[in-house]
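All protein chains but one are shown at their positions in the complex.
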Amino acid sequence: MFDQEKIAALLKKHFKRSLWVYHANAGSCNGCDIEEVNAFTPYYDAERFGLKLVGSPRHADVLLVSGPVTRQALPRLKELYDAVPNPKLVIACGSCAVGGGVWFDTYHTMGGLDKVLPVDFFIPGCPPRPEAILWGIAVAMGLVDKKVEPYNYQENTADKPMDNI
Amino acid sequence: MWLSKFKELKLCLKAGRVTLPYPLAPGETMKGFRGRPVLNGDLCLGCGACAAVCPPRTIFVIDEQDTRTIQVDYSRCTYCARCEEVCPVGSITLNNEFELATTNKNDMKLSATLSMAKCKNCGTPFTTQRMLAKLTDDYYPEWMQVKVDPPEWFSICPDCRKKLEASRLKGGSKIV
Amino acid sequence: MRVVLIGMLNILIVLLLSPLYEGIMRKVRAVIHSRQGPPVLQPYYDLAKLMLKDDQIAEGNFIFKSAPVLCLGSIILVALFIPLGTAAPLGFAGDALVLVYLLTMSAVFIILGGMASSNPYAFLGANREMMLLLVVEPVLAISLLTGAIKAHSLLLSNISGYMLANPTFSMAVAGLAFFLVIQPEMAKIPFDLAEAETEIMEGPFIEYSGRKLAFFKWAFWGKQVIFVALFAQIFLPWLRTSFAPVNILISLLEVLVLVVVVELIATLNPRLKIEQAIRYFAGIIVFALAGMALALLGL
Partner (left out) sequence: MSTGHELLNQIETKFPGAVKVDSVTERVAFLSVCDEQLVALADFLANQMNARFVMEIGTDKRPVNQKYELSYIFCLDQEGFEISLKVMVDENKLEVPSITPVIPGAGWAEREVYDMLGIVAVNHPDPRRLVLADDWPEDLFPMRKDFEHDNRPPAAEVKKIMKEPDGNATVVSVGPFFPTLEEPAYFRLFVEGEKVVGCDYRGFFSHRGIEKLADKVLDYNQVPFMAERICGICGFVHSCSYCQAVEMAAEIEVPARARYIRTIMLELERIHSHLLWIGLAGHIIGFDTVLMQSWRVREPVMWLCEQITGNRKTYGMNLVGGVRRDIPEDLHPKILETLDKIESESRTIIDAIIKDKPLLMRLQGVGTLSREDGRKLCVVGPTARASGLETDIRVKYPYAAYGELDMKAAFQTGGDVLARTLVRAEELFTAIDLVRQALQKMPEGPIMAEFSDIPPYREGISLIEAPRGESLHYVLTGPDNRPYRWSVRAPTYAQLQAIPDMLSRSTVADFPLIVASIDPCFSCTERVETVDRSSHTIKTYRREELLQQLQNKYRGGERS
């Protein structure tokens, strides 16, 4: 009865003002989780941007996942993802969730969140500072633009012939 | 009981508002902060020392026919700065950036592609040209002094060197 | 006509201003926490967003689906029975009793919604809500009845008129008892047991999402305003002028002050356990009953 796309667009606008976060630890070391909580404490106060940590995935707009997704946590994480109502964002927080961390290839992890769920935003860092998490959320809200970009260097051999050897 | 509550209230209010303006104002990092890895292709020799010490094994040395690529994918970087510590020329460093959020994991890839030097004997690429140049520059004066081991040794791949040295010891042919 | 106008006004105040009061409470909390806090308009943004979100459980049984609407509906209905600076739009002899019933209704719908959620946490939350209801509502009823006994009328405006004219000892006791139940009725710490996020993950609301959650939240905030306004009207009837718009403004300011006080109490206390809360309110029931006995004795 509603135009889904219109609503999604409208929501994008509203996400700028109100973003409720459900935080899931999929086998992380705690570092990211503590920094996520830290982002809500006085010095960083994520709540001033309309962020809120909620206790139930049904209330959430964002699934903020840390950890490399261990084999044991995977089924639960998928259930969690399904419990978050649309439209939703998935944010991978910390090196483990982004790229799998030191244990990206071990027998008991999935090697990163993007291997198992569609991820919208990545916040690298080990752990990311609270400011980095705020920045990531700000990128997700569309308040700021991302800063990083790939770097590819190509040596120009024509300049330096190796004849002197 | 009420007294203790008033004391608590006073304690809380005394601290005042401490919220930092970030991200509306730029965030500051302490000196020596280990942020994002940066690769300076102009300096890189392609020695691969960084790849050997990286705990998350996220620095790769990819050898192709004529090129060697040093690839840093810092998506799983642990920001330990071991690469910076071992880099002989300071081409990989950790700067103070921490605002790394992105939508695309490819944004986190850094690479430097360097040309390979070919073995003068067998033609196989065996190290980067820069590595060779660096070694020559560093050691040339010494060779000139002791007048042994001509620099040509360095333009020959280790395999050939072994073979040639073996045959030299047997009284065989000279180096090309 | 006048009834309709005032009725509309009350509903508008309760529905449209309640998120603002919630926003102010969040700001107060932030000040105590030494941080900046969300914008005062934040609850409006939250509501707007929730209204647009998908409803995760579109299916589900009838009670689960209708509880949020009924909850909000009962709050709108209550809004018609409370005086907000003016006389209550639907004031009639006995409105004090109707009010108590209607207020209980909103809590009952929360309980029903929780029970219908088929989630152990929702069940626990509903359970707690019910237990609290059993000890909190009597206090509310007793303190209103104390006023009614003194004023010889069940009409709210008469009770507050009596309070204005004769602030007797028993009225003060009734007022104090009423003040003490504001905290649990507003589901504020130390008595937010039913929704305790860190214990039972927001209890009865755990399975609700999207619009249904928005209705619940809205009803909740509306209830907060109604409660505080009711207290201000009945037990703090001073500071009234003869000009209705000014009266409305004054009562809104009173609500503001009370809301800040309530939030201060909430931020400076931990959540109590259900048995501690019940023991506490059992004491308050005795206290309120004593007030009623005093009223009967004519004090």
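A, B and C are the chain letters, set down in written order, and residue numbers restart from 1 in every chain.
The definition used in the following text is that a contact is a pair of C-beta atoms (placed from the backbone, for glycine too) under 8 Å apart; a residue touches a chain by one contact, two chains touch by 3 or more.
If you're wondering where the values come from, they're calculated on a predicted model, not measured in any experiment.
Taking every chain of the complex into account, the omitted one touches A, B, C.
Here the missing chain is touched by one residue of A:50, A:67 or A:85, and it is A:67.
Against the chain not displayed here, subunit B makes contact via residues 1, 4-5, 7-8, 11-12, 15, 18, 29-34, 53-55, 57, 78-82, 85.
What subunit A contributes to its contact with the hidden chain is residues 22-35, 37-38, 41-43, 53, 55, 57, 67-68, 70-73, 76, 80, 101-103, 105-109, 126-127, 129.
Touch with the hidden chain on the side of subunit C covers residues 29, 32-35, 120-121, 123-124, 127-128, 189-190, 192-193, 196-201, 267-276.
We adopt the following convention: only the chains that are shown with their structure count from here on.
Chain geometry summary: the mean Cα position of subunit A and that of subunit C are 39 Å apart. Computed centre separation for the pair subunit A/subunit B is 27 angstrom, with centres defined by C-alpha atoms.
Residues of subunit B in contact with at least two other chains: 15, 17-19. Multi-chain contact residues of subunit A (touching two or more other chains) are listed as 42-43, 45, 48. The part of subunit B that touches subunit A in the complex is made up of residues 15, 17-20, 22-23, 27, 36, 38-39, 41-42, 44, 55-58, 67, 73-79, 97-115, 117, 129-130, 132-133, 136, 151-152, 154-155. Residues 26, 30, 33-39, 42, 45-46, 48-49, 52-57, 197-198, 201-202, 205-210, 213 of subunit C touch subunit A in their complex.
Of all residues in subunit B, those touching subunit C in their complex are 5, 8-9, 12-13, 15-19.
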